[in-house]
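This report refers to the structure that appears directly beneath it.
The complex appears here without one of its protein chains, the remainder shown in place.
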Amino acid sequence: MTRTTPSRRTVLRAAGAAAAGVGATGLASCATPVTGSGSGTQLAYWNFFTGGDGERMVELVDSYRAEAPSVDVTATTLMWGAPYYTKLAMACAGGRAPDLATMHVSRLGPFAAHLLDPFDLDELAARGITQDQFPSRVWENAQVDGELYALPLDTHPMVLYVNTDLCSQAGLMGDDGELAPITSVEQFFDAGRRLAEVTGSTGISWAAADGLASWMMFWSIFRQMGGVMELPDGGPAQVDREVMTATFSFIRDMTDGTICSQTLDGPAAPAVFASQQAGLFVLGPWELITAETAGIPFTMVPFPALFGDAPLIRADSHSFVLPRQLSVDPERRAAAYDMAASMLRNSLSWAGGGHIPALSAVSESPEFLTLEPQSNYAEAAEFVEYDPAAYFSGSGSQLMSYGGQQILGVSTRAQTPEQATENLVTWLDQQLAIPSPV
Amino acid sequence: MSTPTIPRAEAAATTSRSGAKVRQYSPMGRALVVTALIVVAVLWLAPLAWALITSLKPEGETTDVPLQLVPDAGYTGTAYESVLSNDNLIRWFVNSTFVAVVVTALTLVVSALAAYGFSRCDFRGKGLLFALTIAGIMIPPQILIVPLYREVLAMGLADTYWGIILPQLAVPTMVFILKSFFDGIPRELEEAARVDGAGSFRIFWQVVLPLSRSILAAVGIFIFISAWNNFLWPFIITSNPDLMTLPVGLVQVQSSFGVRYAQVMASALLAGLPLIIVFMLFQRQIIRGVATTGLGGR
Partner (left out) sequence: MATTASGATVVPPPGATQPRRKTPSLTTNPGGFWFVLPFLVVYAAFTIFPVLYGLGMSFFNVSLAGAPTTFVGVDNYAELLGDAQVWRTLGHTLLFTVLSTVPLILVSLAMALLVHTGVKGQWFWRFSFFAPYLLPVSTVVLIWNWLMQGDFGFINGILDFVGLPKVGWLSDESVALTSVVLITVWWTVGFNFLLYLAALQAIPESVYEAAALDGAGGWRRTLSITLPLLRGTTGLVIVLQILASLKVFDQAYILFNGSGGPGGAAAPILQYVYDTGFVNYRLGYASAISYVFFALIIVVSLGQFALSRRRGRTAA
């Protein structure tokens, strides 16, 4: 152990010197981490968009960069869902959050109270953004305790993708070349069966094994049946058990292996539709590009009212939020407002991905109204049903994940609708009994 | 806890690897051994080889089925070009290097000083403090993430280099290993120095440390490897992509353009390369480090 060769000594000494060098430069930059170049205002923006949405988000960011060349925007894309919201919450709690971030309106609950700053309506008005430009349902849901915490960019309701070719073979198209109105469960199921005959497999593509897809369907049907779910702190959950059981029964009846598969997962569902193995497909509008790329004859319509009169549809909105920071730099904050406003104004290109722009100046513009098939379902924004308010609900939340497991259990016949209701209500009560961390 | 291996490993380091033993196997047995080695080596290298092949394919051909060794369009370096032209990977590389170097240097200094204090000095409460230190070997850092996060947050160090570095510096195992080593150094040298009037620190610096170079190197390399590869703590304490280390950034930050496998494989391999090079340079020290100290079990 005591014998050291000269060569090793030299190497170690060199390594030590190198370490000291790196240490010195690194320490110097400790206070302000290396961020992009440029002398202007720095602006950090976080989002979770990849794929088609990611590309259009890059366009939106680039158009703001063109508008404000003096602002140096660093856009970061983190992993969708729970990992994103975890990082965002931790960044806010640490006080070094980005200047602007994307968020689902349904996830505002746990964030608004302590982790975000509300928008200043005057600042927004100064940039031409006012309340009357948004659908009232969307605007309401972006508020917490009377303050606007989220600036909605879009609405993305559950929609029905229609393969016009297969549907006309199945005799489902009306004389006007549109899908004939579907107004009841029987009609919907019948459409599925007739399409199954045409495709030789299933009629309707719907991902029972994907929490997001299955929860969208569940919540839409539950609300259409008039179901109410209130989740007060401390519990118990106020739930229409009968309606919930009826909703689970609907899911079971639909997933008979002919109308709908019992086990389709998230990536497979759009693929089944794209390969014409199903004539209808139920999900949010963001798979528009998948269908376009596949080159199949298709259109998109609002998901119909199968129960009741109003086509209540589960939806969510992407929005911009202002994470709370230890110290707010007025210039950066102003740039954050500018950037959010700019992206809202330019959201026509965002609509290319299927989302309905929240800003009426865009959603009522002639350019948008000529967009097919987006304009077909734009009216759905009036009927959107957001998830019940709780700290554990919303897109990519625990509720979605646990609810999704119950739905899958019903569709695979692992449990009865009654058991699923019992499980879900018990779980809700447990969650509510736990003191809320918000 | 890992003392039993020390003498054995010392022997291992000096044992010559003569080819004498192999002669005692029959030609048949030897063929079996070689075949088995080749099979295992192929199994162990195949994942890396496939990652390398994927990284050299044009993006459009990575997901071709059935698998193709050579893409129709031939190999290309475009994935590496786009990965290296992206600021992120370079920045994370710098962050990782900086964090690992500082952690290594500071941990070595702090541990060596403490080990010497425990080994050679006497002061009130030493027994208690040493017991407390040894008890720390049983505390897995993983169970501390929640309180440590709150603590570092309260110190205002979340999303800073020091927030990443400081909690990694207290490693009781290192103190224990170094103390065991110092215990084995004959005291005569130090006593001679003391007679010459040297103070404790000078003795430590001028007599003990030079004798300990090789164990410090072995321990240091291991601290470096684990700091470079540390995932959990940097993952918890950094949200700002500019501050992330390589392992964290690689899996947290996505491409806006969706998963591109050639690029993913290229950046994964590039992130692994530095330590592979370190290994090639310091193979003997690393192997001895593992053997001597039993460090770094994952």
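Miscellaneous remarks
First chain written, first letter: the chains are A and B, and each begins at residue 1.
We adopt the following convention: a contact is a pair of C-beta atoms (placed from the backbone, for glycine too) under 8 Å apart; a residue touches a chain by one contact, two chains touch by 3 or more.
Quick caveat: nothing in here was measured; it's all calculated off a predicted structure.
For the options B:L56, B:V102, B:I177 or B:I225, the residue in contact with the chain missing from this view is B:I225.
From the options B:A73, B:I139, B:L209 or B:L281, the residue with contact to the unseen chain in the full assembly is B:I139.
Within the complete assembly, B:I203 is the residue of B:V102, B:I177 or B:I203 that touches the hidden chain.
For subunit B, the residues touching the chain absent from view are 1-5, 8-9, 11-12, 15, 17-22, 24-26, 29-30, 33-34, 36-37, 40-41, 44-48, 50-51, 54, 62-67, 109-111, 113-114, 116-118, 120-129, 132-133, 136-140, 142-151, 166-167, 169-170, 172, 175, 187, 190-191, 194-195, 199-201, 203-204, 225, 228-229, 231-232, 236, 246-248, 250-251, 261, 264-265, 268-269, 271-272, 275-276, 278-280, 283, 287-288, 290-291, 294, 296-298.
In the full complex, subunit A touches the hidden chain at residues 79, 82-83, 85-86, 89-90, 93, 110-111, 113-115, 265, 391-392, 398, 405, 434-438.
Everything that follows uses one rule, which is that only the chains that are shown with their structure count from here on.
With centres set at the average Cα position, the gap from subunit A to subunit B is 40 Å. By the touch rule above, subunit B contacts subunit A in their complex via residues 10, 87, 91, 94, 97-98, 101-102, 104-105, 149, 153, 156, 158-162, 181, 211, 213-215, 217, 236, 239-243, 251-259, 281, 285. Remark: subunit A residues 1-2, 4, 8-9, 11-12, 18-19, 22-23, 26, 30, 33-36, 44, 48-51, 54-55, 57-58, 74-79, 83, 87-88, 90-91, 93-98, 326 touch subunit B in the complex.
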